[in-house]
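Here the complex is missing a single protein chain, while all its other protein chains stay put.
What follows is chain A.
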Amino acid sequence: MMEVCNCIEPQWPADELLMKYQYISDFFIAVAYFSIPLELIYFVKKSAVFPYRWVLVQFGAFIVLCGATHLINLWTFTTHSRTVALVMTTAKVLTAVVSCATALMLVHIIPDLLSVKTRELFLKNKAAELDREMGLIRTQEETGRHVRMLTHEIRSTLDRHTILKTTLVELGRTLALEECALWMPTRTGLELQLSYTLRQQHPVEYTVPIQLPVINQVFGTSRAVKISPNSPVARLRPVSGKYLLGEVVAVRVPLLHLSNFQINDWPELSTKRYALMVLMLPSDSARQWHVHEMELVEVVADQVAVALSHAAILEESMRARDLLMEQNVALDIARREAETAIRARNDFLAVMNHEMRTPMHAIIALSSLLQETELTPEQRLMVETVLKSSSLLATLMNDVLDLSRLEDGSLQLELGTFNLHTLFREVLSLIKPIAVVKKLPITLNLAPDLPEFVVGDEKRLMQIILNIVGNAVKFSKQGSISVTALVTKSDNRAPPDFFVVPTGSHFYLRVKVKDMGAGINPQDIPKLFTKFAQTQSLATRSSGGSGLGLAISKRFVNLMEGNIWIESDGVGKGCTAIFDVKLGISNESKQSGIPKVPANPQHANFAGLKVLVMDENGVSRMVTKGLLIHLGCEVTMVSSSEECLRVVSHEHKVVFMDVCTPGVENYQIALRIHEKFTKRHQRPLLVALTGNTDKSTKEKCMSFGLDGVLLKPVSLDNMRNVLSDLLEHRVLYEAM
């Protein structure tokens, strides 16, 4: 057998040349086949991820075996032993198996590998898309940030100018604008005036008419609108040879007024005024207006509108507050002046009151005294006139003083229980003489359900009735006068702003005085109740009076929670005066004060009643004694206080003491008697007999512990009533 050598040099024969080439090729194939798995292993080891290791092993095995096969082939060119053949066969068999397995395996694997590739492509696309979106979101977020910052800047001030200036500045910064301008409508509303710009410090004050088509276009929509850089609103600077003017966007800024807001509505769009904001990108740049930038501009424009309206509201409220403060100050001054005036008037009145009344009283008192003396008829007439005039003057003074007190509100009603029926009869008896002289019959109708005893201010009520009835008499020349009094509930004829509601123990008294006299023009009726105004008809001019009567009556009626009004059918047709007042119903059927005259005066039996009379004056002592004896009493007489104290005992039921003589010694007796009789039921009742029962005397008596006061000289009936009252109630204070 020839030795195989791997040298290339021996010259082979031609068919051995072919063998030689085969030999070499096989060799290289083997080498390659061995190195491929090595490379695979090396690179796979290097890379972390490779899912098909088993395939790799398989493939490696396949290649190795293929290599082995080719290698073993090298020995098969020459004759070879059976071992080699065996090995060769084994190798080939194995290789065949593995190759087939691999081939089968690859059928599965290759689609997978291919799909990996498509997935990779897909993921790459997705990544690119996400990148894009990220970019977008980032931009939006930035926009939002800018808007928030802008808003913050704009809203951090309430000053109009600052707001607008800040807007322009911030917008310019955010969007890197070349120029930003704001056009405001003029007062007339017909033009837009350039009010604010970003770059130019002192904008040229020029205007454009508001009716330009481009402006209408912008005002017609709430969105930002791209406009031509050549439109008049965008031509802010002289064009200086720039090739390409930057794009311009304009947006409307609503100017909201307070008056635009309805309570539950949004502001009406039709009546709005707008300002125009114009934004210009830098020229000579390829920048374009992006959608998000325009959105930013729109949002900013809205915010500016809100900020401006806040500023406007603030301005108005500040103005209103200043106005109010001014008014407050003025009112304060006025109030103080009024107070000073009132004080001055009150002081004046107080002084005048006293100063005027004193001489007045002196005149009246002395005139009436003069009347009592012996006078010739002429003198008497003169004195009577003096008396009448001074009485009138005194009444007038009282009226004026009353009225001023009424207007102050310082007058208060003096409430007491009194007999209403008696009051009316008294008024009528006072008026009757005059009415009889004027031949005017007066009739009085009292409603059957009119309470007899009521609670109210008797004196003032009498004053009111007297005034009304007096007026009726005064202003009537003929006809009759009727006075009606009734209880009223609610009545349609009352003036509409007054409702009569009887409450509990109160009722409303209505008095109607109807006369057929001069009547009153319906137009004059409101004037009647104003002070000092009188209807100037000649016929009534002579009746005098100051015109205060009705005003005072009205005040009193109002104090009594009532109302007074006059109805008349016209001049010459008479008139009816009606008033309502609120009075209380008295529970007691007894009045305090004037002792009641018993219905059938019988000889009240005081038989054996022991009384003590103390009087220094012999004559009056005797008269009092006679009085009491006539009534059946047993009278003991003393003429001095010491004697009285000595004599008085628990047997005496009443002690009458004369306190006429000036001085307080007489009153001391009362105290001493109180001391003497500590037990109340033993003490005799103490009554003072005096010449005057004015308030001070009464108070004095009360303070000294007297049980009653009597005015001297006492009539028989009086004494009788007094005694019975006294014994029944153990106290008596006779009103004058």
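FYI, a contact is a pair of C-beta atoms (placed from the backbone, for glycine too) under 8 Å apart; a residue touches a chain by one contact, two chains touch by 3 or more; residues count from 1.
Everything below uses one rule, namely that contacts and distances are computed from a predicted model.
**Q** According to its UniProt record, what is the protein name of the omitted chain, chosen from "Histidine-containing phosphotransfer protein", "AP complex subunit beta", "Monothiol glutaredoxin-S11-like" or "AP complex subunit sigma"?
**A** For the chain missing from the view, the UniProt record says "Histidine-containing phosphotransfer protein".
**Q** Identify the residue among A:Glu191, A:Glu616, A:Glu634 or A:Asp725 that touches the chain left out of the display.
**A** Selected residue, touching the omitted chain: A:Glu616.
**Q** Given the full complex, what residues of chain A touch the hidden partner chain?
**A** 369, 372-373, 616-620, 622-624, 626-627, 629-630, 658, 660-662, 691, 712-713, 715-716
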